[in-house]
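I have placed the structure first, in the form of structure tokens, so that the comments after it can refer back to it.
The complex is shown incomplete by one protein chain, all other protein chains being positioned as in the whole.
Chain lettering (A, B, C and D) follows the sequence in which the chains are written, and residue indices restart at 1 in each chain.
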Amino acid sequence: MDWTAFRLSVELAAWTTAILLPIGLLVGRWLAYHRFRGRGFVEALIALPLVLPPTVLGYYLLVSFSRDAPIGQLWLAFTGDGLNFSFAGIVLASVIFNLPFAIQPVQRAFETVPAHVREAAWCCGLSTSRTLTRIELPLIWPGLISAMVLTFVHTIGEFGVVLMVGGAIDGETKTVAIAIYDRVQAFDDEAAGAMSLVLLIASFIAIGLVYGLAGRARGVGVR
Amino acid sequence: MDWTAFRLSVELAAWTTAILLPIGLLVGRWLAYHRFRGRGFVEALIALPLVLPPTVLGYYLLVSFSRDAPIGQLWLAFTGDGLNFSFAGIVLASVIFNLPFAIQPVQRAFETVPAHVREAAWCCGLSTSRTLTRIELPLIWPGLISAMVLTFVHTIGEFGVVLMVGGAIDGETKTVAIAIYDRVQAFDDEAAGAMSLVLLIASFIAIGLVYGLAGRARGVGVR
Amino acid sequence: QQDRPVIAAASDLQFALSEIAEQFEAETGRSVRLNFGSSGNFRRQIAQGAPYELYLSADETYVHALHEEGHLEDGGILYAIGRIVIVAPRGEDRIVDGSLVRLRSALDDRTLRRFAIANPDHAPYGVAARQALQAAGQWELIEPRLVYGENVSQAARYALSGDTDGGIIAYSLVRGGPLAERATYALIPESAHDPLRQRMALVADAGETARAFYDYLQQEAARAVLADFGFELPDTP
Amino acid sequence: MSADREYGLSIELKAQRPIPLAVDFHVKPGELLALVGPSGSGKTTILRTIAGLQRRVVGRISCAGRVWLDTARGLRLSPQARRVGMVFQDYALFPHCNALENLMLAMDRGSPSERATMARALLARVRLEGLERRLPGELSGGQQQRVAVARALAREPDILLLDEPFSAVDMMTRQRLQRELAALRRDIRIPILFVTHDLTEATALADRICVLHEGHALQTDEPEALFRRPASPQVARLLGRPNVFQGMIVNNGQGERLRWGSLELEIRDTTGLPPGTPVHWYVPDSDIVLHRRERPSRGERENPVNGVIEECLTLGAQTYVTLHCSETADSLQINVSTHAAARNGLTPGAEASVSLLSDGIHVMVPETVQEPR
Partner (left out) sequence: MSADREYGLSIELKAQRPIPLAVDFHVKPGELLALVGPSGSGKTTILRTIAGLQRRVVGRISCAGRVWLDTARGLRLSPQARRVGMVFQDYALFPHCNALENLMLAMDRGSPSERATMARALLARVRLEGLERRLPGELSGGQQQRVAVARALAREPDILLLDEPFSAVDMMTRQRLQRELAALRRDIRIPILFVTHDLTEATALADRICVLHEGHALQTDEPEALFRRPASPQVARLLGRPNVFQGMIVNNGQGERLRWGSLELEIRDTTGLPPGTPVHWYVPDSDIVLHRRERPSRGERENPVNGVIEECLTLGAQTYVTLHCSETADSLQINVSTHAAARNGLTPGAEASVSLLSDGIHVMVPETVQEPR
């Protein structure tokens, strides 16, 4: 059992989710409350990373993260390090790949916050940010949980992009998904099965608890 | 440009979406309206396929779809055909893999339908099914569109599972994702780039139009 | 922390190289980290500066190309020549013979369901498989029955899945390891395809251990293991 | 049960949640019963139970000759099967349908064009001509409420359940709608339950009023009877009737009298209670007659009460006068026309006398428990 890979996957998923949380909130909220021409195309743009096969997307990311490309150069200038084959690189790739899962559920949730309730919050003197934390967040909670769980889970299972950009370096970019894949490739079905089972059970319990707790916490709208 | 692969991908995505649409509606609605112990775990179960690397999930599906396994046997008995390496097989695999994307947004959307509005529909004499089609569906429309678009797009880009279960048979199970991957692997970057570009542009326009139209059609809740 | 270089190796070396690495560690006390995967992916990643120190490709053209681009120390050396086999799940040797005659008859009486090879568009073993089928004059006939693995190990999976009647895969995969007892196979003559020339090279700036391993691979002990797993050993580097 | 009772609404309900509920009444076809009671007394809960939306209840509901609920027999019709026309307190319009579509969805007879015509006619009836194509979100509160009323009618229901249906509309429109409702009762003879907190409205429209308190029906009676003979001080208080006092039954030899402070009042409806029984009693506004200055008026000899005016509150044509009566240490609230008040010099501090007509004095017999009907 490759525990390092497990740890790494959880770290990767946690970072990805943590980074996508504010992005999802900001972009989702903005898309929910503003109607403009071409809004549909902005939404489409966010979903686009999904249409490419992960390995191919990974390859294009590999190229754009390279030291010769603007993103890679920028990163190099700031951190003195390359993006490719680094933990930072797979986090960034994951973030891009998971954009739609983080943004869409949040957007839909914001869309259902009644306008009057927000207005009432303003009239109660709640600033935009307090309205967000005290009124909107509790109301969009189920959507937010959905977004975060989907992002987390999808990152855990992600393989093509991470493999391509990360290079499966032990202890740095070799996630549990890659480790399981490796075992399958090596026809080591027993190890693959054991790792899969551990992953599935751990995920099942973790997700189940998250949904269970999130669902119990005041199910607004459901009665 | 492998137009057959394009066509196949669209067919696969269309079938997957079409099959998941009723499943998403039924399961999503059921999860939204019923509170029971362990609901969180049912939701977790649905999300589980995501945690495994697609190729590995594909491998397990390959095994369960084989003629020796119950699912494969059942299918064989009914259709006289194997599931593995067939279009039906990759559709089924896609369906399983996309369950969370089809169910979750729909569930969240149903959760926000006001109880009074449903009750008013019953008092107006609308049967459960008419309440669904005339009241609930229009109200959950944005969530439903999200679910369908994510499912469709995710199927188009899906590669590991489809490749494993389908075997990349030209005209039968070789989707555009596999075709692009093949071109990349063959260092035919030009063809890969061209196909990717066509795929991206077509997807961008299609998704953009869907979201645009869906957004314009009575944005209830957004004002 | 000790220098533990990452070695990028073609997936047909899956079993052989693992054994060599163990011996290497036992003998020298140094260890390497093995990454198996598609030679093509490694070629791209090395071109982007992947921190692999040694590259064992299943296709020597990738080594030449990387060398020309200046990512490798030198042109490397030829370390093995791959062989291919026709396999089927153990006990179903209906189509298994090196001359592909039985395959032909299965094709002729239309009892062949599916047949697995690696994707000949990019996998070296897929190319060899196609050449062998072409040489036997069966390519046109069998093409509609083929399923393609992304690489040779996926093809092996298919070949032994029960939903195919077999396939053509690397000899190295069935010589040892877990597949040996699950498969029945026959070697396809070398003459049926172009030689699968496998070349390795040190990546620029490779460290001590990688160099040592590179040298070790050229030693008799390592060559014996490769031979044991069914690779032909080239005389000339 | 008589055929008459069969073909109306009969309910007999008990529930514990959300509030303890115990109600039991019958509404005849064409009859309008107003439910009044404090906020939170269970009015909405009763309507929801009749509609089949509130399920945790035991009892029996029958309407139009069909049994809708009989928990003893395990029978419970779905809301759809009950044919109720319901106006929700918060309207519950379909937010994605315009006014016309909201109505048409509730109709299950006729071709689409017939339904559109009928829906238009109904919207015109609630004065919404020209707003047929507006979504609920584009209508004002009162306009939405009227769509809800029209939608309840569109269903061609067996019973109308109206939860404060006119609370958001202005007085003029309200009067018009009240007239429409009165007309409707002649056209379609179905029971109508009507929640309102406007007693004037209840009095003007309802055949009977049911006074609810904490889930219990305290009294169900015709408005006139209710205002003249409230069953208990609580009912009088809930109806906003001020003149409830404590007294005692006495017998001064000439017959039964009501002792109030040092006064002894004549009463027409004798109670037969033993002398000495302490009672609550009530006198309605209409039976308090102000004595006119210098000119005696009819009935002046009846139960005269003298007092000093404590307070005068003028609201338009009406003036509310509080008269403190030293003989009883209680205050009477009276209600005179503003010009009568001016004519008689009713100002704080002035003395005034009234007669309490013996016809009107209502002694609340302590044991009186409202018979469920």
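One rule holds in what follows: a contact is a pair of C-beta atoms (placed from the backbone, for glycine too) under 8 Å apart; a residue touches a chain by one contact, two chains touch by 3 or more.
Model, not experiment: these values are computed from the prediction.
Only one of the listed residues, D:A22, D:L135, D:A204 or D:C312, touches the absent chain: D:A204. The omitted chain makes contact with just one of the residues D:G240, D:G253, D:P274 or D:G349: D:G240. Where chain D meets the missing chain, the touching residues are 18, 36-41, 43-44, 89-90, 138-143, 145-146, 163-164, 167-175, 197-200, 203-204, 223-224, 227, 237-238, 240, 284-287, 289, 295, 297-298, 315-317, 335-339, 343.
For chain A, the residues touching the chain absent from view are 114, 116-117, 119-127, 134-135, 138-139, 218, 220-221, 223.
Basically, only the chains that are shown with their structure count from here on.
Averaged Cα coordinates give chain B a centre that lies 57 Å from the centre of chain D.
Computed centre separation for the pair chain A/chain B is 19 angstrom, with centres defined by C-alpha atoms. Residues of chain D found to touch two or more other chains are absent. Residue numbers of chain B whose C-beta contacts span two or more other chains: 55, 59, 114, 181, 221, 223.
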